[in-house]
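Excluded from the complex is one protein chain; the other protein chains are retained at their positions.
All chains are identified by letter, namely A and B, in their written order; residue positions are counted from 1 within each chain.
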Amino acid sequence: MSHNRFAGVSRRALVKAAGVAGLAGLAGCFDADGGRSLENGSDGVTLDQREIHPEWVHAVSAEASELSPYRATDYASGLRTTLLLDGAYTLDEDDEFYSFWVESYENRGEESYAFTLRDNLEWGNDYGQQTADDWVWFYNHVVTPEENWVGHPTRDDWSNVVSVERESELTFVVDLEKPDPLFVRRPTMWGTQILPSELTKPYYERWVDGDGDAGHELNTADEVLEFQYAGNLGPYTFDRREIEDRFVVQRNDDYYRRGTEPDADDWEDAPYFERYVMRILPEQSTRLAELRTGGITYTELPADEAHALENESAVETVTTPTPFLRLAAYNQRENGWEPFRNQSVRQAFSMAVEKTSIVENIFDGNADVAHTFQPTYSEFYDDSHVREFGEGESYDPEAARSILERELPSAYGYDGDVLLDAEGSQVALTLVYQTGERVYRDSGRYIAAAIEDLGVAVEQRAVPGDVLLERYAYQESDSGIPTLNAGSRDRYTSDVEWDIMWSLSLNTFPRSPENIGAFFTEAGTANFMGYVPAGDLEGLLEEAATAPDIERRRERFGEVFGLLSEEQPANFMIFDNTIHGYHRNVVLTEPVSPSWGYKRHTYWASEDPHG
Amino acid sequence: MTASTDTTADRERAPTLEPIDWEVVASERDAHRARVTARSLVTAACFLGLLAAWAFDHVARASHEPFLTLATGVAFLGEDGVLTASPSHVDWLFGLTLLVGVRYALVPLWENPRLTRYYWRRIARNRLGVYSLYFLAGVFLVGLIGPLVLGDPEPQWDLGHTPPVGFGGTFAHPLGTTRNGEGILEIVVAGARVSMQVGLIATTISIGLATVVGTTAAFVGGRVDDLLMRGVDLLMTFPTLFFILFLVYIYGGNLFVLVLILAFTTWGGQARLIRSEALQRREEAYIDAARAAGGGPWYVIRRHVVPNVSNTVVTGATLLIPIVILFEAVVAFLGFGDPSVWSWGRIIADGRESLASAWWVSTIPGLVLFLTVLAFNFLGDALRDALDPRHEVNRGR
Partner (left out) sequence: MAWFVGRRLVWALFATFLVVTLTFALLAASPNPETSQAAWQAAQDGSDPEEARALVDQQHGAGDSLTTQYVSYMVSMFSLDWGQSTTYNEDVTSVIANAWVYSAITVIPATIIAVVVGFGIGLYSATHQYTTADYAATLVAFFGVSIPNFWFAIVLMLVFGELLGLTPISYDSEVPFWSLEHLSYLVLPITVLATAAVASEMRYARAEALEYVSATWTKTARAKGLSETAVTIRHVFRPATVPLVTILVADLVGIIFATAYVVEVIFGIPGLGYVSYQALVRMDTPLVLATTLIPVFVTIVANLCQDLAYTVLDPRIDYEGRSP
């Protein structure tokens, strides 16, 4: 089914989030032999076996809604556009710059970066060569105009940029407002795709002349939807799209990246398939059956079915960690259970849920236990500050009960096993989570049962992901617009009452953790749970963000994540893994990392997978 | 009764009019009236009692302790021999439905043993129908009592899939377990209750609506008829499944809501059928007589039209139940079901991805669902053959 559309994260979010690799602790985290890289030579495949096979079939669950690169920021759309447009550059397994359109960059002080394009980039439809002018035009006419006339959703990524200027035909300079040593890793330029300026100009002029529909018309012009402008800028060229059925692209005979550095060997004749077919198969069991029988080359696997498929000889699985944390939020707004405003009560609840059991039994080991809002592989994660709840010794329902006994207002009390409220009836809480994937529901049931062990009655509600947001997370602001944090937790509440919300997945931003302020500061734009930090979280974050050196930055963030683990605004439950399932014949050419897939167009097959 | 002293032989010898003892008739009438009054009172008391219990459970008590606790002393029953019941809204509605069923189906059958025997003989001619009836009675009882005895399916998170007995499993879980270690047996039993609840409640409401609309349209006629039937047209042309899914998608797949949605979207076809049946009845002499005797339209509909289309109603209801049950299963299969309720559709959906490695999760409940729906269909067909006079043709061949 396609209800897990919601679970999909945006390409941009992935860009922002992917972890900082190359650090201690990484090795233990990753499945070392997940990829069959050539260096290992484990399967005796050699490069001379590499030839071009007829097709690569990728099964997905849902249709994409946008195909214009200015609009395509959701996951499903990004999967498609990246087949035709490589984008500026990407980041490799060590989080270092990996060249696509942009051949190299130069750091001119911490406030200025120069990007140089390759000299063999050709737009299609006679738009000529891609030059620095295209980027300058993009910045000046798409990113900066006051009104977002093309509906580009990620303009905010450019907020630290003051100007983009042409230096030479192929080089442009990006000037920043505040110094940012990690600018190259930010999603501003990373993975960004643009349209030829010559194509966009006429629409822009019409918009300037007052035609409000010009942006929409640009995004839905045949030329754009059919990628006629894409030229040699991606590994494939557009063939056709059949709605709710398939997206078909053909091998690009003039692909600019062929045989160029870095990794010229891998890219020698890339891509190694004549066609790339993206098929929409809404039913998961159908996708899995196709993968098992060799009907498709690649699909993403559900966590709880991955192990069963690993044992199938026809399938090769790769598990990669993600920075997405799935948490159980405690509603501290007016329409939640009032005692959740007490840190000790939250701790007690977190103590009562055994996370390892959820990971082992429900996610089948395909997830990682979380204790604070940062993955362990992040360079800003500091073990010594983090307080654990719900793992090993810190899983202790007995202790949780005595904490509740002590911390709850005196009107509450235990009558045998049952927790009674002031009116003498059992405390009843509402646990809400999203439908769609079985693992959410099963872990929802697990959490409910664990909390019931505290003598609390739990009502479970499962709703589709967007309903969960719309009716449980958003509050109506004064202007009537649904907002994730409309203001004071005493005044603004969601439509429907809830107490605990499980299954939402949040980005932990391991590259730029200052972004987490959105969730956990009192005025944060995404602080839907109404959390008011007891410690000075805002101050710490500010300090960390502006810290002059990396050591100090780490120290401060270590404190931030220690504070969060102590205060438990939510039960930080697990980090998701992504599990990729490949046809056995596929030869993977990169090591396993959170950046997995950055070289996917150099994968090849030892034999025709569908011959 | 004086009339009964006349033997058949007497009457045959002397073909005179049977004398009528008006006193007896009057006393019989009084007795009948008294019985009717008593019955109405009992009925009213039952309904009120149910309502009061519901109100007590949900309004006054507002606690989450079990509504009913029964210590049986029999160790294998429930949890350590203590049976508990915490009825939900759906359970209460189910109680109401059963009460309606008892009052308007079982009581009349009980009071007219001759008619009951007549119907039974006719149904019994269709053996499949009889077996189906037994099977459904079994499923019904299992659904009603089973969950009390076996308790809710309890997950054993670390157990994982275990196969059924005979395929390498143990008697701890005779039909195997799901990936969470819940016994399939317990799930099938719990699912029996859900399916019966959904089927019976939604059908009762739906068929009630259909009867009201159908008979009113036929009997009142004219503009009312036109309006109602055009409404039915609309209802039936709506892509109902999508709207059910959409409503559930937006407003949540609570079983109670789902039952109501099903009830209010499925009555169109039956209303049409009942109307055409009632149209024929309208022309009958007893209707004219009833009207001539001063019966108002509602009285005539209630006392004369409805009872005379009840054959259609009963058959229609029996055939609607399986449709509703399948509908619920489809909704659950598509992932919109109530997560706190074990329906067969949900467990079939849960097991589909591991169908190749753990066939029992999906297959056993699938089979039970299939057999239940099949039995309802057989029974419906048998009822139609037995109750619909048009189907008497060629009996001798």
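Operating definition for what follows: a contact is a pair of C-beta atoms (placed from the backbone, for glycine too) under 8 Å apart; a residue touches a chain by one contact, two chains touch by 3 or more.
Predicted model only: the values in this text are computed from it and were never measured.
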For this session: Could you tell me which shown chains are touched by the chain that is not displayed?
Result: A, B
Problem set entry | Selected from B:Trp54, B:Trp92, B:Trp267 or B:Phe333 as touching the chain missing from the view | B:Phe333
For this session: Among A:Gln49, A:Asn148, A:Ser168 or A:Thr546, choose the residue that contacts the chain missing from this document, as touch is defined above.
Result: A:Asn148
For this session: Would you mind spotting which of A:Asp466, A:Glu497, A:Glu538 or A:Glu566 touches the chain that isn't drawn?
Result: A:Asp466
For this session: Could you tell me which of B:Gly199, B:Gly316 or B:Gly366 touches the chain that is not displayed?
Result: B:Gly366
Problem set entry | Listed residues A:Thr220, A:Thr260 or A:Ser394, member touching the removed chain | A:Thr220
Problem set entry | Option touching the unshown chain, where A:Arg118, A:Arg251 or A:Arg279 are the choices | A:Arg279
For this session: Can you list, in ascending order, the chain B residues touching the missing chain?
Result: 128, 225-226, 229-230, 233-234, 236-243, 245-246, 249-250, 272, 322, 326, 329-330, 333-334, 345, 348-349, 352, 355-356, 362-363, 366, 369-370, 373-374, 377-378, 381, 390-391, 393-394, 397
For this session: Pick out the residues on chain A that sit against the missing chain.
Result: 1-2, 5-6, 10, 12-13, 16, 63, 65, 67, 73-74, 148, 151, 153-157, 216, 219-220, 225, 242-246, 279-283, 285-286, 289-290, 292-293, 295, 464-467, 469-471, 473-474, 481-484, 506-507, 515, 518, 525-526
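The rule we apply is simple: only the chains that are shown with their structure count from here on.
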For this session: Could you grab the centroid distance between chain A and chain B? Build each centroid from C-alpha atoms only and quote it in angstrom.
Result: 49
Problem set entry | chain A contact footprint on chain B (complex, rising order) | 61-65, 155, 157-158, 160, 179-180, 249-254, 334-336, 338-340, 350, 352-357
Exercise. In the complex formed with chain B, which residues of chain A make contact?
Worked result: 1, 3, 284-285, 288-289, 292, 302, 304-305, 308, 357, 360-362, 418, 425-426, 428, 435-436, 438, 441-442, 444-446, 449, 457, 459-464, 467
